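Excluded from the complex is one protein chain; the other protein chains are retained at their positions.
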Amino acid sequence: MKKIHFLEWGLNSPRYWGILAVLAAIAGIGGLSALYMEHNGHWVTGMSNQVVWGMPHIFAIFLIVAASGALNVASIASVFGKTPYKPLARLSAVFAVTLLIGGLLVLVLDLGRPDRLIVAMTTYNFKSIFAWNILLYTGFMVIVIVYLFTMMERKAQQYNKAAGTFAFIWRLTLTTGTGSIFGFIVARQAFDAAIMAPMFVIMSFSFGLACFLLLLMYVYRADGRELGDSVVLRLKNLLGVFVASVFYFTLAYHLTNLYATENHSLERFILLDGGVYTNIFWIGQIFLGTLVPLGILYHPSLGKMRNWIAISCGLVVLGAFSQLYVIIIGGQAFPMQMFPGKTIIESGFYDGVNGMAASYAPTLAETLLGIGGVSVAVLMALVVIRMLPILPISLADKDVDPHAS
Amino acid sequence: MADKNNLLANKARRSFLGKAAAAASLTVAPGVVLQSIAAVKSGTEGVSDNTRWGMLIDTSKCADGCDACVTACASENGLPVHERPKSDPVWIRKVKLKDNLTDSVTTLPMMCQHCEKPPCADVCPTGASFRRADGIVMVDRHICIGCRYCMMACPYKARSFIHEEIVLKPTHTPRGKGCVESCNFCVHRLDSGNETTACQEACQKEGHNAIIFGDLKDSSSEVSQALRNLPSREIRADLQLNTGVRYKDI
Partner (left out) sequence: MKLFMLKLMASTVLVFTVLSGTVLADEDAASRSRGYKADKLEACVEPTEFMRRNHMELILHQRNLTVHEGIRIKDDSLANCVDCHASRDAQGKAIAVNEEGQFCERCHEQAAVHLDCFQCHATIPDSDIPNDSNWH
């Protein structure tokens, strides 16, 4: 393998600043939306006492999960010693950190009392997975930045493998923690499933790689650097495996649920007659987010074309949002079973009268807050690659020998 | 700094001694006050686990169409009404059930069940959701960050988030935008020695007497005796949360 040279992102200034301005504007609108929500209170959102987590949580969890997944490329290089991935490691680490920052911003700005962030950072209840996650998230950023340093500073290179291994273990723990938020909630049927934790890990592989691949293809095309097939095809094949794995976990989740009679009504709700959730599950998650991208990625000719690969990455992201929507919102909309064997026929506080699901309709503000978070993640990544030598000058096939591992 | 701590410790000690002669207290270090707590419920003693507040709800006495407990709770605790039922806070609600096999109908009030092992307190990242020594599950608003994880975790849907600015708030039930709250067994009453809750009082006034409230650890209390003599159950007993609220005839 040739020596890899790194260079700052060389987009011409007007275009670069133009892109930053657009992203900053979107982020700013997200910030204003958060301000609007905080000023008025959450009643202006679609969230209520029935569906307590909404659009911001979908975006936040997507970004956090994708963050740990984006680090995978670096992990494959330094933990598993696959040299073809090595040139991509820096970008992978940078994007991991910025995605996480974007996600945390959304999560924090949705809090009822974001002004009390300092309380969250100083007062811990260690039985809470949330409290652990606060430590896991902040720790992740520090560790990945150190890891990035070991990649970029010659003197620190001897610690690269150790830092990479530590970061890899940390990120697995982090995603397990994120998945566990939904895995240990005994109150709600949809969330009372230990499979959530490993499923979130595999979801992170898939979502993170899709985001990474999109960013990689964009930044290389934008400043005219060569990006060879050996890199892209390798990554898209990996993405295909991850998408299929997520599908497998989804299948396992629903099939195990279907076995137990007590979960039949929940499964019926998600798979058959849950209206919007059923549609999002089948059309968004399964068809557009899983089957179509798999078909494209493994198609003998389409699977080699950049635009089609980009489209399938986009579809994987769409499928990711669909999946999180079904899990997070669908799981809350399905009425809690407080009285098995009985039907609630009247209630002063919703409670799923006659099995009716709780309603949730996302408003513009909470959606814009989420989009703002995505924008912050991309914006920060673009600033970093512009200022630091993160991107290899060329990823052409002749410069990256695919058979070197 | 030490001076200030001393002042505060002395201050605290004086308050205890002055207000409650029964409490012997001792300053062991600046800022640290030890006190031996006699089981007095006068409002100047710390609560202890010699008491566990609890309730028995006799659903056979709970009248269909009556919501005296709900309105009493709302006025006692100043529950705000913004005419937005999805986001207005509810501490207690009436639920009407129909048995799937027999079609028999039951009505009952639902509220925080004051679990011995509350899932809301387990998941709370800051420890704002907590269980007081005397069994009352409540929210320390001062450290609640409004993440709503407790609302996700509560098996009884007992909690409400304050979705908007509160202009008029009662002195004994502080409330503000962005925090979570739920039934606290009218804790301000209990702390000042009044051992009834607003809902119980209202139910009694209506002549239904469906709610019996009291100290579960006091074997001579009305609620303990009733629990001994009547068959009752917990809602979601499968979770083994050992709730402080029990129901008869569901």
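Note that the chains take the letters A and B in the order they are written out, and that residue 1 is the start of every chain.
Methods note: a contact is a pair of C-beta atoms (placed from the backbone, for glycine too) under 8 Å apart; a residue touches a chain by one contact, two chains touch by 3 or more.
Computed from a predicted model, the values in this text were never measured in an experiment.
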Q | Missing chain: touched chains present in the view | A | B
Q. Considering the whole complex, which of B:Ser60, B:Ser104, B:Ser192 or B:Gln240 touches the chain not shown?
A. B:Ser192
**Q.** Among B:Arg93, B:His114 or B:Arg132, residue touching the chain not depicted
**A.** B:Arg132
**Q.** Candidate in contact with the missing chain, chosen from B:Lys98, B:Arg175 or B:His208
**A.** B:Arg175
Q) In the complete complex, which positions of subunit B touch the hidden chain? A) 4, 7-8, 11-12, 15, 19, 43-47, 74-75, 78-82, 130, 132-134, 138, 140-142, 166-172, 174-177, 179, 187-188, 190-192
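What we mean here is this: only the chains that are shown with their structure count from here on.
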Q. When the centre of a chain is set as the mean of its C-alpha atoms, what distance in Å lies between subunit A and subunit B?
A. 39
Q: Sort out for me which residues of subunit B touch subunit A in the complex.
A: 67, 70, 82, 84, 86-90, 93-101, 105-107, 110, 119, 121-127, 143-149, 151-157, 159-165, 177-180, 235-236, 239, 250
Q: Over in the complex, which subunit A residues touch subunit B? Could you list them?
A: 38, 40-43, 48-50, 52-53, 111-114, 116-117, 119-120, 123-125, 127-131, 133-134, 181, 185-188, 191, 332, 336, 338-339, 341-351
